[in-house]
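Only one protein chain is missing; all other protein chains are in place.
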Amino acid sequence: MQRCLDLLTSGLTPEGILQQLINGVTLGSVYALIALGYSMVYGVLELINFAHGDVFMIGTFVVLGVTGQFGLTGTSSLALVIPVLLLAMIAAMALCAVLGFTIEKVAYRPLRRAPRLAPLISAIGVSFFLEAWIATYVSSRDHTLPNLLAGDIPLYADVTIRYVQVLMLVSSVVMMVGLQQLVRRTSLGRGMRAVAQDREAAELMGVNMDRVISFTFIIGSALAGVAAVLWMLNYSTNQTIGFIAGLKAFTAAVIGGIGNIPGAMLGGFLLGLAESLGAAYISNASCGIFSSAYEDVFAFAFLILMLVFRPSGIMRERVSQRA
Amino acid sequence: MSFVDAFVAFLHGPFGNNPFAILAWQALLAGAAYLIVRLVRGRVPRQATAPVRLAGKGASVVLRNRYALLLIGLFLPLIELLTGGYLLSVTYSIELYVLLAVGLNIVVGFTGLLDLGYVAFFAVGAYVYGLFASPQLYEITKQTTYFLVSQSVVGPQPGFHISMLVLIPLAGAAAALFGVLIGIPTLRLRGDYLAIVTLGFGEITRIFANNLDQPINITNGPNGIINIDPVTIGSYSFGNPANHLGPFQIPPFLNYYYLVLLLILLTVFIVSRLERSRVGRAWAAIREDETAAQVAGINTRNLKLLAYASGGFFGGMAGAIYAAGQHLIAPDSFQLFVSILVLVMVVAGGMGSIPGAVVGAIVVGFLYFLSPSLLYLRILVFGGLLVLLIIVRPQGFLPSAQRERELEEKEEDPSLVAATPGPAP
Amino acid sequence: MTAEAATILELKQVRKEFGGLVAVDDVDVAVREGEIFSLIGPNGAGKTTVFNLITGLDVPTSGTITFAGRAIAGLKPHVLAQLGIARTFQNIRLFGNMSVLGNVLVGRHSRLHAAYWKAVVRTPDERAEEKDAREKAREYLEFVGLRRRHGDLANNLPYGLQRRLEIARALASEPRLLLLDEPAAGTNPQEKAALGDLIRSIRDRGVTLFLIEHDMKVVMGISDRVTVLDHGEKIAEGVPEDVRKDRRVIEAYLGTGA
Partner (left out) sequence: MAFKPSDPVLKIGFIGMLAGKYQNYGIDAKNGAQLAVDQMNAAGGVQNQGTTYTFQLDPVDDNADATQGAQSAQKLVDDGVVAVIGGIFSTATIAESKIFNDNGITQISPSATNPKYTAQGFKTAFRVIGNDVAQGHTDAEFAVKTLGCKNVAILDDKSTYGQGLADSVNDAIPGAGGKIVAREHLDATASDFTAQLTTIKGKHPDVIFYGGYSAQAGPLTSQARKLGIKVPFVMGDGCEDSDYTKLAGTDAEGAFASNGGPAQNLMTGFAEFNTKFKAKYSVDVFQYAPQAFDAANIIMNAVKTAGATKAAVLGAVAATKDYKGLVQSYTFDSKGDITTSIFTVYKVESGNFKAVKAVTIGG
C-alpha cells in the first residue's frame, strides 16, 4: 500500500506535468487537423472515410520526396528550409486533394444509394490498397526528416517549447479558423451545411450535391496534406501510420462532436493530452498494474466512453437520428 | 510462378522504378478497368433495393448441391495430401475462417451490427484453450525467470491440461460471455459508430493480451503461450505425427481438418435453424428497422446480446482449435486485419447468407493465403478487388436466400397452388 | 356508442420536452375500450410524440399514462407490445428486405415463447408453435387482403399495400389497443374508403383503435370521438359533429392553411 502511495506521487513534478502538456498538445494539433477531414466528410455524407488516414500517410511521403529532392539537412539555412517546406506543403496539399477527390469519385460515389455498409467496406479496400501501394512501389521502411527548424523557447525550469511545436500549434489553429470562415461565409460552405442538415431537401433547394461532396473531400484531404508536413517535422512515417493516425483522428472528431469544426480541434487536443498524460501517469495511478504500453487503450476507451455516455460529443452537435 | 511474375511485371508497368510513373501506369489500368465495369454494369442503380431483387439464385445453387459439396469437403484433403501437406495446411486455415465467417455472419449479416472487432472472440477462445491446456498457468505460480525456463526439464508438463471436450465449448462460452460484456455498452450505437467501437474493443483485447504479463504473468505478453496441448481423444493425439491408419500416415493437419469440418457442419446446422426460427426473424427485423422491431414486441437488447453471444461462441470455438493445432499463440496473431479479412469474406459472400459466408471464406481465403511471398502485392490486389467487388456487386457472390426460401414455402402450401391469380384487393 | 365502456388508455397531464422545446404540453386523453378514437391536429402539433410516449419510444417528462389499469410510462416498447399495444408509423416502417409473411411473423414475436435452444433442436412444441404462427399470420394477411402476396418482398409492394401490411403486422401481436399513425396519408380516395372499412372491421374484432390524423375529413367519418391538439395543447374534445364546429379548431386549421 505504501508502495502504491509512493508510486502515486513519484514523478509528479511541475516540470514533468508541463512537459507532458506540451507533448500532448503538439500531438493533438496533428490529430486535430486530420480530424477536420473526418468530421467534414461525416457531417456531409455520414460516412467514416477510413481511407482518410492513408491520404495523410501519402502526404507524408510527398513531403519526404520534396525535401529529399532539395537535399535538406539539419544544417540547411532557414532561407532554404522555409521555401522548401512551403513547397512541400503545397505539393502535399495538392496531391492529397487530388487523391481525396479521386477516392470519392471511384470508391464512394457509385455506392451513394447502396446499403449502408457498402461504402465502409469500399473505404477499407481503398485503405489497404494505398498502404500496400506505398509499400510495394515506394518504401516499406521508416523515414524521418532531418531536424529542421531547430531551436526552442525556454518556459520554466528546464522545460522548453520548440519552434516546431509552436508552428504546429499555430498552423492547426489557423487552419481551423480558416475552415470555419469558409463554411460560414461562402456559398459552398452554405451548401455543405445544407447537405449536412438534410441531403434531400438541399438537393431540392438546388444545391449541387456532387459538387459539394467533391469539394468536402478536396478540402478535408488538403488539410491532411498540411497535417502531413507538421507530422514530418516532429515524427517519423511508414506506410502504416495512416491507419493509426486516422483512428485517433476519428476518435478526436467524435470526442469533439462529429460535424463540428471547432469540436474536432478541441477533440484533437483533448485526445493528445489524454494519451500523453495517460502514458505518463497511468502506471503511478494504477499502482503499476497498467504500464505505458496501454497508451492506445486510452484512446479507444476514451472513444467508447464518449460514444456511450455522450454520443453528441463535447460540443453538443446534433447527432443525426439514423434508424 | 511465371504467371505470378508476369502479373507483377504487368502491375509494375514498363516505365521503370519511378513511383510516379508506376502510379500513372496503374491509374491508366484502373481507368480502363473502371470503364469496362461501367460498360458491363450499365448505370448505377438508383434504388437501394436493387441488389435485393437480384438475390437468391447463387445461394440456392449451393444449397441444392450441398451433398456434393460435402463430398468434396470430405475427400479434398485426401487428394491434397498427394501433393504433400502444404495445400492441406492452407485449406485448414481457410476452414477456420469459414467457421469465423459463419459466426460473424450472425452479427453482421443477420442482425446488421457491423462488428470490426470479431478477432477478439477468436483471441479469447484461443487464450482460454491456451491457458488451460499448457504449462502457462503453472508458470504463473512459479514466478519464473528466463533462466529457470531454459533450464526446466521438459517431460510430463506441469499446469492444467483439461480435455478438449470440455475446453472447446468452454472457450466458446467464454467468448460468448465476452460478446455480452462488450455488447452491453454498445447497445445504443448504430452503424459506423458501432463499427469503430467494436474495432476499438478488438484492439484493446490484443493490447491486453500483449501486456497482461505484468504485474502478474497471465498471457506471457508478446511471447505468447507455447507448448499448448494438441487435441486428444482417449489416447489418440491429433498432434502426433506418427499416427497411422494401416500403412498411411495421418498428418496432424488432417486430424484438425476433419475436426473443424465437423464443427462447421454443426455450426451451419445450428445457425440455419436459428435463422429460420423466431430468433432469426427477430434478428432480421432488428437489421431492417430497429425501432419498428421494438414496437413489434422484440426485446432488441436481449436479441442483440444473443447475436453477439452466438457469434462470439463460434468465434471462440474456432480460436480454441486454432490454439490446439498451432502449439503456440501470440498476440500478433490477433491483429485487426483478421477481423477485416473475416468481414470481407462475409460481405463478399453476401451478407446474411450462410452459403455466402462459406463460399466467401473459401474464395477470399484462397486468394489471400496462397503466395505469401507477395505480402504487399497481394494486399494491394486484395484492396483493389474489394473496392471493385463492392461497386460491381454490393450484394456479394451469393446473397441471402431468404426470399427464395419463402418462395419454396409457397410451393408447399396447397391453398396457394389452388388459388387463382387475381388483382390484390 | 356506449358511454359506460371502461377507459383502456388514459394520459394525465402528460408533458414532453426536448431540450427546452415543449412537444406535448400537459395533455389529458382518455380512450375507452372498444371505440375508435382519433387525435387530430395540424403538423407539428405533437401527435406522433404522443404515440411515441404511449409505445415507450419516448419517456414523458411528467404525467402518467395508464393502460388497462396499469401505469406504463417509461416501460420498454417490447413490454408494451406484450401488454397489448401495437402501432403503425406515419412513414411506413416495414422490414423491407423480408417477405410479406416474414413481416407478419415478426409481428407475432411477442406471442411466441419457444426458447433459443428449442429452435435448434426443433422440439415438437416449437414446431407446433411455428406452424400455428404461420397459420395465424396467413389469417391476418387474408384479413387485410394480402394473402396472395405473402411471398413478395415487403419493399416490392405498392404503397397502399405496404400500409395494409403494416396493419397486419401490428394485428399479429393480438393487441387490445392499436395505434394508427396517419393511416390515410398518401392514399387515394378509393383507398381511403377501403381503409375506413378495414378500421371498422378491426374494431369489430374487439380491438380498440386510436388514430392520429392530419386530415380531418378522414377521421370524422369513422371516429367515435375526436380530440384536437395544437402546439402540444389540447384545444377540443368530443364527438365529431361537435368538434367540427369548435371555434378554436377552425382557427387552428385555417391558421395553418390546411
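A, B and C are the chain letters, set down in written order, and residue numbers restart from 1 in every chain.
Keep in mind that, in the parts below, a contact is a pair of C-beta atoms (placed from the backbone, for glycine too) under 8 Å apart; a residue touches a chain by one contact, two chains touch by 3 or more.
Keep in mind it's a predicted model, so treat the numbers as computed, not measured.
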> The chain left out here touches which displayed chains?
Replying inline: A, B
>> Using the touch definition from the top, which of A:N23, A:S127 or A:T216 touches the missing chain?
In response: A:N23
> Of B:F110, B:Y129 or B:F253, which one is in contact with the hidden chain?
Replying inline: B:F253
> Among B:W25, B:Y138, B:F160 or B:F369, which residue is in touch with the absent chain?
Replying inline: B:F369
> Which of these, B:P19, B:P169 or B:G221, touches the one chain of the complex that we don't see?
Replying inline: B:G221
>> Given that one chain is not shown, which residue among B:A30, B:I207 or B:V363 touches it?
In response: B:I207
> What residues on chain A make contact with the chain left out of this view?
Replying inline: 11, 13, 15-16, 19-20, 23-24, 26-27, 74, 140-144, 146-147, 158, 160, 162, 231, 234-238, 240-241, 244-245, 275-280, 283, 291-293, 295-296
>> Just checking the interface: what residues of chain B touch the absent partner chain?
In response: 83-86, 88-90, 93, 145-147, 149-150, 152, 154-155, 207, 210-211, 221-224, 226-227, 239, 241, 252-253, 322, 326-330, 332-333, 369, 372-376
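Just so it is clear, only the chains that are shown with their structure count from here on.
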> Between chain B and chain C, what is the separation of their C-alpha centroids in Å?
Replying inline: 42
> Counting in whole Å, what is the centre-to-centre distance of chain A and chain B, each centre being its mean C-alpha position?
Replying inline: 31
> Just curious, how far off is chain C from chain A if you go by their C-alpha centres, in Å?
Replying inline: 48
> Which residue numbers or ranges of chain A touch two or more of the other chains?
Replying inline: none
> Can you list the residues on chain B that touch chain A in the complex?
Replying inline: 12, 19, 22-23, 26, 30, 34, 44-48, 51, 108, 114, 185-186, 188-193, 195-197, 199-201, 203-204, 207-208, 210-211, 214-215, 289-291, 340, 343-344, 347, 351, 376-377, 379-380, 382-387, 390-391, 394
> What residues on chain A touch chain B, complex-wise?
Replying inline: 42, 46-48, 106-107, 110-111, 113-118, 120-122, 124-133, 135-138, 140, 247, 250-251, 254, 288-291, 293-294, 296-297, 300-301, 303-304, 307-308, 311, 322-323
> In their complex, what parts of chain B are in touch with chain C?
Replying inline: 49, 52-53, 270, 273-274, 276-282, 284-285, 288-289, 291-300, 306, 400, 402-403, 406-407, 409-410, 416, 419, 421-422, 424-425
